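Here is the structure we will look at, set down as structure tokens.
The complex is shown incomplete by one protein chain, all other protein chains being positioned as in the whole.
Labels A, B and C are assigned to the chains in the order they are written; within every chain, residues are numbered from 1.
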Amino acid sequence: MTAPATNGKTGDGEELPVLTKKDFTSDQEVRWCPGCGDYAILAQMQKMLPDLKIPRENIAFISGIGCSSRFPYYVETYGFHSIHGRAPTIATGLKLTRPELTVFVVTGDGDGLSIGGNHLLHAMRRNLDITIILFNNRIYGLTKGQFSPTSELGKVTKSSPYGTTEMPLNPTRIAIAAGATFVARAVDRDTKHLEQVLYEAAQHKGTSFVEVYQNCNIFNDGAFAAFTDKDVRDDRMLYLEDGQPLRFGKERQHGIKLNGFLPEVEWDAPEDAELLVHDAATPHTNLANILAHMDYPDFPVPVGIFRRVEAPRYEEMLEEQVQDARERAAPEFEPLLHGSETWRVND
Amino acid sequence: MTAPATNGKTGDGEELPVLTKKDFTSDQEVRWCPGCGDYAILAQMQKMLPDLKIPRENIAFISGIGCSSRFPYYVETYGFHSIHGRAPTIATGLKLTRPELTVFVVTGDGDGLSIGGNHLLHAMRRNLDITIILFNNRIYGLTKGQFSPTSELGKVTKSSPYGTTEMPLNPTRIAIAAGATFVARAVDRDTKHLEQVLYEAAQHKGTSFVEVYQNCNIFNDGAFAAFTDKDVRDDRMLYLEDGQPLRFGKERQHGIKLNGFLPEVEWDAPEDAELLVHDAATPHTNLANILAHMDYPDFPVPVGIFRRVEAPRYEEMLEEQVQDARERAAPEFEPLLHGSETWRVND
Amino acid sequence: MTTESPARQDREVQRLERVTVRFAGDSGDGMQLTGTQFTKTTAIFGNDLATLPDFPAEIRAPTGSLPGVSGFQISFSSSDIRTPGDQPDALVAMNPAALKTNIGDLRPGGLVIVDEEEFSRSNLKKAGYEQSPLEDGTLSAFQVVPINITRQNELALEEVDLPSKQKFQSRNFYALGLVLWLYGRSIEPTVKWAEARFGRNPAVLDANLRALKAGYNFGDTTELFQVRYEVPPATVEPGLYRHISGNEATALGFLAASIKADLPLFYASYPITPASDVLHELSRHRNFGVKTFQAEDEIAAMGAAIGAAYGGSLALTGTSGPGLALKSEALNLAIMTELPLVVIDVQRAGPSTGMPTKTEQSDLLQAMFGRNGDSAIAIVAPATPADCFHMAIEAYRIALKYMVPVIYLSDGYLGNGSEPWKIPDMGDIPEIASHFADPSTTDFQPYKRDPETLARPWAIPGTPGLEHRIGGLEKSSETGDISYEPENHHKMTLYRNNRVANIQHDIPPLEVQGPESGDLLVLGWGGTYGAIVSAAENARAQGKSVASAQVRYLNPFPANLGEVLSRYDKVLIPELNMGQLSMLVRAKYLVDAVPFNKIAGQPFKIAEIEAKIDEVLGLRGPYELDFGPTSNLGGA
Partner (left out) sequence: MTTESPARQDREVQRLERVTVRFAGDSGDGMQLTGTQFTKTTAIFGNDLATLPDFPAEIRAPTGSLPGVSGFQISFSSSDIRTPGDQPDALVAMNPAALKTNIGDLRPGGLVIVDEEEFSRSNLKKAGYEQSPLEDGTLSAFQVVPINITRQNELALEEVDLPSKQKFQSRNFYALGLVLWLYGRSIEPTVKWAEARFGRNPAVLDANLRALKAGYNFGDTTELFQVRYEVPPATVEPGLYRHISGNEATALGFLAASIKADLPLFYASYPITPASDVLHELSRHRNFGVKTFQAEDEIAAMGAAIGAAYGGSLALTGTSGPGLALKSEALNLAIMTELPLVVIDVQRAGPSTGMPTKTEQSDLLQAMFGRNGDSAIAIVAPATPADCFHMAIEAYRIALKYMVPVIYLSDGYLGNGSEPWKIPDMGDIPEIASHFADPSTTDFQPYKRDPETLARPWAIPGTPGLEHRIGGLEKSSETGDISYEPENHHKMTLYRNNRVANIQHDIPPLEVQGPESGDLLVLGWGGTYGAIVSAAENARAQGKSVASAQVRYLNPFPANLGEVLSRYDKVLIPELNMGQLSMLVRAKYLVDAVPFNKIAGQPFKIAEIEAKIDEVLGLRGPYELDFGPTSNLGGA
């Protein structure tokens, strides 16, 4: 955890009580299936939140509908379990009117990419300073096991007994295309890394999008096991580190290099020189796109921060317009009420 | 026009009357503003359609709402002017149930990327064999001039008197991220090229997405003039040609090369060797993404076919499931009606 | 009637109580501007008035075509006036298409001014005329005055240094000048306005003023008009007046609510005819702290409003019928989470896309019932353009006191129509109180209700100690925790319902105009007010026992509605729909109310309601609506 050691002070020097994970645990009974990956994500979030040094009351979690979307009930902050797919819109209204709040959106692969795909896209495009966490379990959990937009082609589920006939969406690709200024991926089981990514996402100014690979042990068990299992993880996942060459393997012995515009695995690459070097801050999205396309089994699966750039934020620009307008014209209602032409009728 | 010279035969050798542009002109009075770019797109479509050698009755145009979406009224085929943003869904229902029909979707930057963004995304992901034409005039025409999701940051419109505060979407980026198997761009004013692109899009098997830069001379006049005007076009637009190096300029004297993962303009590039060569069929989307990011004034604006790959099609896979299932189990209703357990009550 | 030409000064002047004029031309001809200027001048002159603009169907159709026609009607009077008039007395038609689409509405004997020069063969063809109506006698029922406006305008502008295409665009000022002369109005207000408007473009200003004066002087010098009309000022309540359209009054009303509630206004909307102007208007007022958000669709706008309400702002979203349908699922979340916000529906003709530029009152039942589950909602509906201001404030008074979403039903007729308005004194408008949760509460319960209003506390993020969770699942009364308990759901459903029903104690009783009891009550809601009141007044003037009342609070109804209904033998409910208020009234009060339905995208004419009144009173046989030959004001 690289969160700065806390001295219990906020930016403006005011004393804040030091909060702990327990302070972010609500009194609601957690109702996910035993073994569900959601537990790990909740725990990492609750662990990470104190490090933000933000008073609880200034944090709001907004979710849609789905197993994942029950999340807000369990966090002792303000919480809104809204309707299917619309969490980004509610977060937008909240953040635009209360820019001082820290707003999280929790969503699922169905909630965020099926019914709510468009809102997600537009929230990211607008670069509001909110943090979106998408729990991708490649299934509809809450409705008991239909395929989702991230389910593999041909997957057999309750609603696709003959196998699906549609190509899955790649959430990070969409986020990058939509213009999200922070795009990352993490895995429920790798808790330390997950906590770190959540922290960085929350710190980023602008829309942060984090895809979390989450195991639904009831309806899609082991969806990510092929590369997240402890014993294969090193060889099949690639931990992105800014400024570092793309390397993976137990001894970080393998690397990724570029051949024209195509990435290639270089097995046992002794030299860093020809490997692709990660640069999350590059303004152009080509690198992030290259990473987003890398997938198991052709490539190790990249996790970590794909992209992190600064850009003007919606709520900030809007607030500036308000301030500027105020400076240019005092808010006097009478002239407005009178309009451009009046006439007086006398007794 | 590279459409094959016609001998008036369809694939299965049946004689077809030779159709002309006039045959595709309906009796409805065209109601766009005089000077609107929509006229040119309509004309090219009507010119192109006969080249497809498809009987008129087997073609359907589905649109949403917007100036652009009035399109179906003017084409003498089956036409459906539906509701705002939903044309892709109607096209999906039609194509899935009537795979033999040729289905076009006509939409606008508001219709297709604002209210209808999610449907567009999912249609492209599913790779139905339909052709989607998005008229991008970077404005809401029909509702008289509000900004759209493709309007430039800071644009002053009726609904943004202080300038917009949001980053525009790039339609081709979204199409590529969603997995569209054919992605192209054309310009209303360059009619020959437009016709060609429309033809290729219609010929492609799978979802074709074509963005057409369209001038709205009433509410956003000259939005693309900076690079589409006849006298600057050669220097500011890049016509993509498969297998050819990326070159532009009156004498095609300039080129685009790659520096790591970033494109660069090479002014007066004598040698083809180090220039990026266009390959619309490359399975990886990196090249298409690089192109999608190139924009005026930093780069010439690419037009033509960004990407054209083959992939399994939704309606085809679905049809196959039906055929397979039929072969494996005859459609006998009685057993189904009886279920797994029955009992007889006797008199 | 033709007489020898009199000297300018002694032109015959006919005094009239009321006159209705319609300007019609191509959408490019500036008819809305002409109408608006004439309206302003008339308002300043002191007449009571009402207007009805009519836009063509969304897209700019080709010049000269029937669908391209744009119209503006104004009725002005020396006495109280409440509708833009049933039938114009005068029509100004700038081209054949404008003539064709509007002539059917003119009263027999009415005055027709046409720009003769526009009646070329090709223009006639575009309008679907085989031969010129100016020549074939088809206009014999009217007083036709063909004037070569285009040419006259050209001559007047000879010295102006502008391309001729641009000079052509001053024709509407010429026509305006002529009509101002005809009705004895001054050109001064228009001159002033033009100076302010075109000040930065002297050539255009010059052109427009020359055209205006030329038109005025032409009236004065020509012998074409035997009569000039005079409509003396009305005696209206003293005070400071302005002219206001419903959409403007709506925007200002909500801004006033924001001031009175001392909460920043947040308006989330997706553009849609005829509601877009509210977005345009509110987006101009950042200096009042108004934040507007053009959402990606209506659902997102609804969601954003919910987010803003959750955050403690004055949350507003606005749309028209199809957009309200889209918002319905999310609106239900606002009902379930009991957050205060207002949804504007500027109704238009449906179903589906329908006729976007035409008016209708057909979203009442959608507003009442268009959500899953039992989801009662408060509904208010202004009755006139200016009333929009007042009802907007009322909407928030209710929303904030009862912690409920409120639907505000305007319509295209109200939104685009306008009337003179006595500007209220902001000091007279009471403050609006909000009911924020007490931050010092220990053991805060987000669904613990105020025993009187049944409102839950408004506990907004940022308040230390009140952290809590809300959502769309049923929740336990008081704690707000998720609950599937049968009795709890029953109880909560009743609470949600009663909370809305309760508002009845807090809204004014229904006011009746006319006798306290009698043969007939004509009951209406929304923009039909003017036509209904006028028809009932006319009936009373003829000695009939007819009262009228306009319901402005539609859910809940005013407490006295049932009692009022019981005082009349018959109840007639005219609506621009298939009988939506009728259904609600019949179901609630078991009164055999007679519905009178017009679903034509147009407001009622006074005469139509008068005829129906007579039918219901047994004074005539069954009355059928008569749409006339072409009764389509403006675009086809």
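By our rule, contacts are C-beta pairs under 8 Å (C-beta built on N, C-alpha and C of every residue); 3 or more make two chains touch, one makes a residue touch a chain.
Every value quoted in this text rests on a predicted model; they were computed, and no experiment measured them.
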item: For the chain not depicted, the shown chains it touches; value: A, B, C
item: Touching the absent chain when the full complex is considered, from C:P189, C:P457 or C:G472; value: C:G472
item: Of B:M48, B:C67, B:L94 or B:L276, the residue in touch with the unshown chain; value: B:L94
item: Contacting the left-out chain in the complete assembly, out of B:K47, B:R86 or B:R233; value: B:R86
item: Option touching the unshown chain, where C:T51, C:N247, C:Q294 or C:N332 are the choices; value: C:N332
item: Touch list for chain B against the chain that is not drawn; value: 26, 28, 55-60, 62, 65, 72-73, 76-83, 86, 88-98, 100-101, 118-119, 122, 318, 321-322, 324-326, 328-331, 333-334, 336-347
item: Residue numbers in chain A that touch the chain omitted from display; value: 29-34, 65, 67, 70, 83-85, 114-115, 117, 140-144, 146-147, 149, 158-162, 218
item: Residue ranges of chain C at the interface with the undisplayed chain; value: 57, 67, 320-322, 324-326, 328-329, 332-333, 335-337, 347, 349-355, 357-358, 360, 362-363, 365-366, 368-376, 471-474, 482-487, 489-490, 493-494, 496-497, 577-578, 583-584, 586-588, 590-592, 598-602, 625, 627, 630-632, 635-636
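The definition used in the following text is that only the chains that are shown with their structure count from here on.
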item: Centroid distance [mean C-alpha coordinates] between chain C and chain A, Å; value: 45
item: Gap in Å, rounded to a whole number, between the CA centres of chain B and chain A; value: 30
item: Geometric centre distance via CA averages, chain C-chain B, whole Å; value: 40
item: Junction residues of chain C - those touching two or more other chains; value: 286, 296-297
item: Two or more partner chains touched - positions in chain A; value: 118, 122, 318, 321, 324-325
